[in-house]
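Starting off with a structure, shown below.
Taken from a larger complex, these chains appear in their original positions, while the remainder are omitted.
Labels run A, B, C and D following the written order; every chain starts at residue 1.
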């Protein structure tokens, strides 16, 4: 049975990583979220990646395969557990999921000698509890989960999470299937300190709100990053979403939406680059990480994606690239904003199973 | 094209049919028979029977205390069944309800299609051929692309909803997508060929002289249909309804793309998310098994009731 | 009056059903000409660009290539294995006949999620590397039943006297098979193969469980649906539809012509 | 819709066997398919209660005619009436007509009883089941009521088809070669039963068959069709004894047709010269009395004599030589070559006489009253065996 997966997982930690063929195969495959890298609509290409290839001779295959942490994990878990190559050399997942992967031994250890620029990692991100010394991961971007709306349809705008439940938005609201963001915002609205020591009671109280809004048909769908499609098609008018996405959407689809941090606060998260266990191109992956930890490149990405760059010196570099963005609160948040942003506390494995099970059930999975 | 033709018994013509049916259709015994079926059955054994048994085993695993995500231990935890059934019986029932409605709708749509092509256009080979291809060709456009197209066509800002609203066929804030209606439509649409083809294969061999005999015996067009055509095409209808109902009740793509998270969740979605999101293999396996058993029970009852051993 | 309604009811209703069947395909076709951006959701203007450059979104063509390969391999395997089973079951007697028939029916009665999930469990158990191989096996497995059902009908309607006639005319059993049985079953086998290919080409659920990191066309689209399906996918979807249509109609027209010619002689 | 008489309880009718049929008449009925005229200005009147047989080669339009009467096909022009009522425009299920189809067309999904009760139930006749049972008894199949048609033998199926039609007491019962598929033994047996039922029930029967013997033994009136038209119609014996065309002469039994020219008029008879032989034909049995003519004589009407036994040279005497003989049990068929005339067929019932052998010289004689004369402009092989063959 599927216990094989479990067994392999345990062995995986000790299993030798795949042989590195980087020297022969000058390529690197990178799975990322949508709206997470600078994109040139005219050529349909990613400029910074092309520059990377030019600089290193390594071809980068970029795929926007990740719609949500859970869905992506589900998709690759079996192969990772078996120590197989999942066809990706870098995957980009959020802290808590990165923690799970590293814990389960699904990642390869990074050779920091190959990533001298890793030294540029912001101080407060250098020593995270799930990956002491960043042996397995490097932050890609950080960001907030907040609320956004269609400016035409909701001229008054939204200020609080509970504004999403306005009758005129019935059936046109979407929330994220990312439990920590959706539940985080709802719990913050309910006055819970999500970084602190809350328990099942608090979780359940907010889950009930979610359940009710879904049951009432206020919430149309619960989605991953694909909420973007529904914003464009008009099926969704207001959403719980990720901060940088809206700026990019406005850029690509013509300024229709606005993002805000709700009054009760927002979640703060980071996504991490990792090399999965079966990858045969670890050195190439490291070269890519090194490239994006160059402050100039980091600033180039940040200028497009509008997420918080984890790279020391990106702000300085931004001055040269686009001075107007130096004060963009999404890229370089003010202390005040950071004050209102909270990191969802780490869950034990049992809590994880319990909460995520109930969350999935609430959102009808 | 004899797609999914459920073999119909010859209508029992005189003499000739009896002769053909008698000793000539005798079956042989022998090694060749085994040589013919063995490779296929070994394949099915390896990749269908064994997997189903490993799924059964998985459904009884437990999560040992302190085990991490995705780690389970072999056991005989029948409680898994109680747990998932307790939580997900509504989705199970809903799946069957949706599949039932979709099957009925597909029958209502597919039967006239099949009848048109098989009976009304009998003899017009070319036109028949073209329409038959049109029935299967959608498979080549990709199921998801078509469903996505429906999603766009029926979207709130798409071409249909505003018209329906203007005609007051839909309330001002009414919508078509993200509703149970949309999911059922998607199911109906996507499994329509599975309904149409077996009915076509059956009607194609319908002896139209029986229809004439019906009208000769004072039955009006509709009565002839009800008393002669329909009962005679039952094997096709049964094959079609089974081939529609079964995959429809286990489907999750339509619900995922066209549904919401409230009243459209189908059991397939749950199984998928138990497997892939929650990483609860025993639960997912147990649910799979419950679904399979439920379908087997329903199908057996149905086939018993309406009698046809053609498919089984 | 009532008679006229009766006469027209079926064609009108049947015609509407065909339209229902074809509307989304028309939509897919139309949007293959959209001058789309990263998403292909709203009409932005007509262009031939997508058709001229169908591999403009490279992953699409790669996925299509995989799908075609998988379809071909699974079709060949399922057709061979399934045809053999069909002939065996109709023409020979076995002690476990009922069991054999049940074994063919069961996969049809099993929802795709269950098939996909159980097969995945099996593959993981034996440590098989997910990829083209596992997809082909999975597709072969679910196609076999359809092939058996389709070909069985044909075998059953085949007059066994013809094979006896062949034996009577000095054909060894093998010759009788290749010269008589097989050509007569061929239309049924072709129909079965076509169906198998169509189902393989269109499968998503089972594939999604067992494909690992290999993208098939439906899988590509399912994933792409979350971020924007490129217009090239519409091109390929439309093209496949048109090609399938052209091949089968072409075949029909040819055989129609031939039979007319023959009849005329 | 359905005629009044159809609603009289058939149970009683069956008991008394007296409902009788209704006159069926076709008035210049024509049926044209796209490029083919299948029935060509057909006029036909079939008196109520008669057993009418329609005979003719394959493709001559028999089935098409029946289908128009049943309402399964609409005539291109012309009128069909039953009992004086015009039914041309009505549809099949509204006509007081039932058909016994060639292949029976029994509903395979219904029991025998349900098959028979089908028509009654459609007309919501009360006691349908009982009547159906009675009808099944009539055809002696009461004990098989619960079976499916597939479980019956061909002959039994045929009787079910008959019961299914008869039970409705239609004004007209159409039988489209219902015996075509049976072997000869069964066929003869069915003929007897069919005739018995018709006599008992007294309906108007229109029976299509390929089998002349069947037509002649069963029917009151026979019509021979050819190319969409009726060639000749009348009592079977009349048609057989005095055919009016070469087609009828050949199609109904065998005929020896000898081409010649009228040489002499003897008042009540003409004498025909055929290859130097003089053959007399009674004027009332001759279609033409001068010019070219075909003299017809049936093989069984010829007497074969040894030359020694032959009467003095006179008309109606031909010398020839036996070419071939074939023993068929009841009789022996001889082919006799007559110089100047051709080959003639002769039937001799096997009474124990010394059979002639190939090569023997013989004399053929016949009674003038048995010869018939036909217009000499016809193809003497029209309608003969093989004419409509492969």
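As a working rule, a contact is a pair of C-beta atoms (placed from the backbone, for glycine too) under 8 Å apart; a residue touches a chain by one contact, two chains touch by 3 or more.
What you see is a predicted model; the values in this text were computed from it and never measured.
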Per-kind copy numbers - full assembly in this file: A x1, B x1, C x1, D x2
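To be clear about the criterion, only the chains that are shown with their structure count from here on.
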Neighbouring chains shared between chain A and chain B, ordered by label: C
Distance in touch steps, counted as few as possible, from chain B out to chain D: 1
Pair joined by more contacting C-beta pairs (A-C or B-C): B-C
Where chain B and chain C are represented by their mean Cα positions, the distance between them in whole Å: 16
Intercentroid distance (Cα basis), chain D paired with chain C, Å: 55
Geometric centre distance via CA averages, chain D-chain A, whole Å: 92
For chain A, residues contacting two or more additional chains: 1-2, 5, 81, 233
Residue list for chain C, restricted to those that touch at least two other chains: 3, 41, 121, 125, 225
Chain contact topology (line, ring, star, complete or other): other
Pairs of chains satisfying the touch condition: A-B, A-C, B-C, B-D
Residue ranges of chain B touching chain C (in the complex, touch as defined): 1-7, 20, 24-25, 27-30, 32-34, 36-37, 39-41, 43-44, 47-52, 54-55, 58, 109-110, 112-113, 115-117, 120, 125-126, 129-150, 152-153, 189, 192, 197, 201, 221-222, 242-243, 246-247, 249-253, 257, 268, 271-272, 275, 281, 284-285, 288-289, 291-292, 295-296, 299, 311-312
Parts of chain A lying in touch with chain C, wherever the complex brings them together: 1-2, 4-5, 8, 34, 39, 41, 44, 63-65, 67, 76, 78-79, 81-82, 84-88, 223-226, 228-229, 232-233, 252-253
Chain A partner contacts - residues on chain B that touch it in the complex: 54-55, 57-58, 61, 63, 66-74, 87, 152, 155-158, 173, 175, 177-178, 259-262, 264-265, 269-270, 272-282, 285
